[in-house]
Every structure is written in structure tokens, then in C-alpha cells.
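Only one protein chain is missing; all other protein chains are in place.
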Amino acid sequence: MRISRPIVAALLALALAACGSGAEPAASSSEIKVGLLHSLSGTMAISEVTVRDAELLAIEEINKAGGVLGKKLVPVVEDGASDWPTFAEKATKLIRQDKVATVFGGWTSASRKAMLPVFERYKALLWYPVQYEGLESSPYIFYTGATTNQQIIPGLDYLKEQGKKKLFLVGSDYVFPRTANKIIKAYAAANGMEILGEEYTPLGHTEYSTLVNKVVQAKPDAVFNTLNGDSNVAFFKQLKSAGATAEAMPVLSVSIAEEEVTGIGVDNIAGHPVAWNYYQTTETPANEAFVKAYKAKYGANKVTSDPMEAGYNAVYLWAEAVKKAGSTDVAAVKKAAPGIALERPEGLVIIDGENQHMYKTARIGIIQPDGLIKQVWDSGKPIKPDPYLKGYPWAAGLAAGQ
Amino acid sequence: MAAFLNQLPIGLSIGAVLLLIALGLTFTFGQMGVINMAHGEFIMAGAYTAYLMGGLLPALPVAFLVAGVMGLILERAAIRHFYGRPLDTLLLTWGVSLVLQQLARDLFGAPNVQVPAPSWLAGGVGILPYNRLFIMGLAVAGVVAVWVYLTRTGLGRRTQAVVQNRQLAATSGIDTGRVDMLTFFIGSGLAGVAGVALTLIGPVGPALGTYYIVDAFLVVVAGGLGQLRGAVLAAVALGLLNSYAEFWSDASLAKVIVFAVIIAFLQVRPQGMFVLRSRVLT
């Protein structure tokens, strides 16, 4: 061991030197660098890779149409590795080393919370493309996914319209389900609905027989499901084999999109409702083009989903704000962004100036035997984003935040 | 009250799942002392076999072979150099498990795949669906087969001899290398069988193995190394404990309770429920 020490020292020095390399030259004047920061490895890769693909598609389309301010967009792709500190680390790298104009990235709340201080510290911009639990409005983040009043509350409105009075809440044990369920309980109290049970399981949990027993015994009119990822597969399989049907007890999910349906098994989930702002089947001219372009680039068997569409939109919305501002400067873009309105695949999307969320149309769909989702209800017009639920009297006690 | 009573068969069926995933480990870990972290990935291999075959029953023997051969290769290529260094095998096989997970991701894609459940398993008796009964039946059949093998066949008795005293068995003319190979083949094959059964109730994806591996080891630890009856008893006990703990609290707390009970139990029986008596000085 003793003889090796000088070598150890040399190796350490080498590692140190290697740490220092890797600085890249600043973007040339004919290019604008943008960062894409999603998990390309680890448990979240399944979902996030598709969002990155949609963002790359948008960048490609924008470049084909002449770029932004006459400059080409150059994506710098980084891997968040499903690990929250890595997100913060890579965000720092994108901002400080690559000097990107903006970053599109994140999926989980945890990754966004980890990146938030980085973007606020360096006064850089993050476009976050996934529906989330609300109660946040960072001046350096634009939220292109739904906040709670554009997904959960419309979902509840739908269940109420359907005459469902008794609900059972099932969720994975993390921030989004817990916050969502608090909102649901407050809504239920104000609307004469009854909550029969509220259950959480650890992320990655696969043994649902006890939970299914609890649900079946409670005999709710409907289940509100905020389970995440693989747990959904186990839950729906075990619920189906316990004899529950979508007719007698629909399970409304807010985290299951087109891509997850195959893995769960269409047989197990067909007929159950989901709540989003966009489906592959949404009928708008922009969506026809989006689905066609996506399938042409990535394969005819690929599906498009809500978070992908939100990521795709984010690039276009940012580009629009840059054009309006005439510069990629963060302060100028932030100033130009409010009020920008674009026809997107999901319909009209408007950037709200107050909280940097989007006006979005809420849509309830039913999962079809072919694996796609058919819309059965929509809010008619884009709903104003309200991350703190200030416009809902019954939610007064929830948002102690601001 | 009905819900409470229902938890009894549910507990037994959870126990059956635990038993099925741990049965292979009673061979590789219990008999040979190899901590095979890739056991979960052999389960995954079984599940993907069912996906490729598109059917449950024909997949059972094939999955046994596929996972068994994978185990055999692992044993011959690497693990046989590690006997007597169990902790090193742990790290080695963890590396193997990472590679296998990524391989599955590249071969079958990151999203879960769907294995259609046979129509004859639709429906159920009381709270227990037929697919749960099928898993319980499979677990019982597995235990019986392993028991017959270990006590009623020459090979099995030789296996036991090697477990109890490797050197003495070797000097008595037993080819320990062959016994090791066979034991690893069977242990890994049983993981494959478990994988096929798990497609009935859980997700089939690259991460499948990681969901079951810790539980599987806890069953063997609580049951006692190399003890079939220990594994059976431990699986049933942990299944029931899990079922009632989750019924009274929630799924998260139930896991913590199970862990606490195992620690407490090891205070009373440090070597698990049943101990293999040996005079070998360590």
C-alpha cells in the first residue's frame, strides 16, 4: 500500500486536471444555444425522453422555418439521471459553462424544486413542461403544463357532473398526490361529496391487494388516482382481477397518458377516465401537423401525450417571446412573454403575465380499447391559471403560501 | 369486519409471492452463500420470456430454462471464483444486474410491456382472484418440487452434503463444482418461473427486478440460510404481517414495521428461524 501512494497522488492530480477541462467556446453569433435537461437514464427516463424528443422536434421545425432572429437554435442536451441534485448540477453547467439562452427541462416536482434556486440565483430561464401541484410561481420559471385548477378541479367537476358523490383517493407517496388530495378534500367538503378513504403507497410499490381490498370494501362511486409510474400497472391489474369495472367504479387518473396505456394493458384500463389538456386525438389543425411530424421523425408506432405537447409548446412560446423582445436577454424575454397567444395542438395557449403559467383548456378523456384516449368533456375555453387557487373560496385554507 | 377477514387470504397470497421470489434464493443464497443481486434481473428475464412467448403456461418451462442458463453462465464465468467471499459476489452481481437492466432497456425499450393474462384466470373466489390462487398453487408446487429434489434424489442429497460441509463433501468424492453449477441453475431457473407468475399482478419493465430484490433477501434472512421450511414459514409470516400492518396503517408504514419486526426477530434468533447446525470453525 505504501509504494502506491505517489501514484495515487498522481492519479488524483490527473482527475483534478480532467475536472478543469471541458469548457466550451461561447456560441457564435449565428447560433443560439438552448439547454434541454431531462432524465435520459434512471427511472424517469421512460417519460422524460419523449419530452426531450418533442422539444428537439420543435427546435428542428423552428430552424427549418428560418430560426429565431435569423439565428439557428442549437440544443445542448444534458441528462438529469432521475436524480435531483444532478438536475441542479447540470442546470448550473448549462447556465454557467454553456451559457445557454434558456433551458427546457424537468418532469418531477422534485427536479423542479432542485433547479429553482439555480435559475433564481443566476437569473436564467427554465421552461417546465409538466402538470404539477401548483403553489409556486418563480419569476424565472415558465410553467407550460397544467396547474391544479386546469386539471384536478376540472376532473372533479366532471365526476360531480356524472353524479359521483363518494370518492376514494389513491396516490403514490410524494408531493403531487398529497397536495392534489388536499385540494380534492376541500373541494369535496364544499360540494357535498364524501371522501371514503385516502391511501398512499411508496413509489415503485407493486403489491396492491390490501389497498384494492380497502377500496372495494369502501364501495366508492369513483376513485381519484394519483399513483405514479409502474405502480399504476400493478394497481390496475390487481383492481381488474378483483372484479372492479370502469362502469361501476371509474378510476380517474391524472398521471396516465397515451404512452403508459400499453404497459398497463389496455384490457385492464379501457373505459377509465383521465384528465389532461391534450390527447393525441385532440382535433385541431396544429395537432394534426404535430402528430404527423412526430411520427415521421420518431416512428409510426409512437404516440404523443400531454407532457410532450407541453414541451413542444414551450420551445415555440419561448421563440415567440424572443422574436417579440428582439433579443434572448432574460429580462427582455420575461417582459415580452405576457399575453403571447399561440394556436397549439391543444388549442389556444396564452402566457399569463402574473404567474407565468399558461391559459389551457381542460379535457377529460376515456381510454379506448385501441389504447388512445377519446375526449368526452372539455372546459370550452382556456382556463386562467391559478396556482394558488385564489379564485376558489373553498380553497382559502389551502394556499397558506402567498 | 369483512375487510378484516379478507386480509387473511390476502396475507397468504402476499406470502406466496414472497415465497416464489425467494425460493430461488434459498438455493443460491441459502445453499451456496452467494448474494446474488442479479436475482431480481433473472425474475425480470422470466417476465420478458412470458412477454415474448405471449402466453403464461408455455412460458413457465422456457423461463425456467432461460433464467437457469443465465445463472449457469454467471456461475461459470464469474461466481465460481468467489466462493468463500460472499460480500464480493454481492458487488459483482450488482454490476451484472446493472448491465442486465440496461440490456433489457435496449432490447425491449424503457416503457413497460404487456403480457396478456389468460382468460381462464379471469374471475375469482371471494376476495382472491384466480390469478392469486394460481400464484399460490405455483408457490406450493415449487416448494414441493424443491423438497423432493433435495431429499429424494441423489443429486439433491449431494447438494445438501456440500452445503453442510464443502471440504468433507469434496473429499468424499462429490464433484462440488458440478453441484454448484446445478444448484445455481435451479435457483436462477426458479427466479424465472417467479417472473412469469409476476406478470399477472405487476409491471413488466426493466426495473422489475429492483422492486422485489430486497424483500426476497429479507425472507431468506428471516427464514434461516439453507432452510426450505424456514423460507416457507418466513414468507407466510411476512405476508400476513404485511397484510395486516398495511390494513391498519398504510403501505409505507407497513414496510417500516416489517423491517423493525425482522430486526427484533433476529435479536431472538440471529440465524433466522431454523439454523443449520455445524461444527465448522469460522
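Letters A and B mark the chains in the order given here, with residues in each chain numbered from 1 onward.
Here is the rule we use: a residue touches a chain if its C-beta (ideal position, glycine included) is under 8 Å from a C-beta of that chain, and two chains touch if they have at least 3 such contacts.
The criterion applied here is as follows: contacts and distances are computed from a predicted model.
Visitor: I want to check something: the complex is missing a chain, and I'd like its UniProt protein name from "Cytochrome ubiquinol oxidase subunit I", "Pyruvate dehydrogenase E1 component subunit alpha", "Urea ABC transporter permease subunit UrtC" or "Decaprenylphospho-beta-D-erythro-pentofuranosid-2-ulose 2-reductase".
Guide: Record says "Urea ABC transporter permease subunit UrtC".
Visitor: Just one of B:5, B:57, B:99 or B:125 touches the chain that is missing; which is it?
Guide: B:99
Visitor: Of the residues B:52, B:91 or B:168, which one touches the chain left out of the display?
Guide: B:91
Visitor: Which residue from A:51, A:135 or A:242 sits in contact with the chain not drawn here?
Guide: Counting the whole complex, the residue in contact with the absent chain is A:135.
Visitor: Take the complete complex as the reference. Which residues in chain A touch the chain that isn't displayed?
Guide: 1-9, 11-13, 15-16, 18-20, 22-23, 40-41, 78-79, 81-86, 88-89, 92-93, 96-97, 108-110, 113-114, 116-118, 121, 133, 135-136, 173-175, 178-179, 182, 200, 202-203, 398, 400-401
Visitor: Which residues does chain B use to touch the chain missing from this display?
Guide: Output for chain B: 29, 33, 35, 78, 81-82, 86-88, 90-92, 94-99, 101-102, 105-106, 214, 217-218, 221, 250, 252-253, 255-256, 259-260, 262-263, 266-267, 270, 281-282.
Everything below uses one rule, namely that only the chains that are shown with their structure count from here on.
Visitor: Can you compute the centre-to-centre distance for chain A and chain B, using the mean CA position of each chain? Integer Å is fine.
Guide: Result: the chain centres lie 37 Å from each other.
Visitor: Which residues of chain A touch chain B in their complex?
Guide: So the residues of chain A touching chain B come out as 43, 45-46, 49, 173, 199-202, 204-207, 209-211, 213-214, 216-217, 230, 233-234, 237-238, 241-243, 259-260, 262-267.
Visitor: Spell out the part of chain B that touches chain A in their complex, as residue ranges.
Guide: The contact residues of chain B facing chain A are 2-3, 6-7, 10, 13-14, 17, 105, 110-117, 121-124, 127, 129-132, 200-205, 207, 210-212, 242-243, 246-247, 250-252, 254-255.
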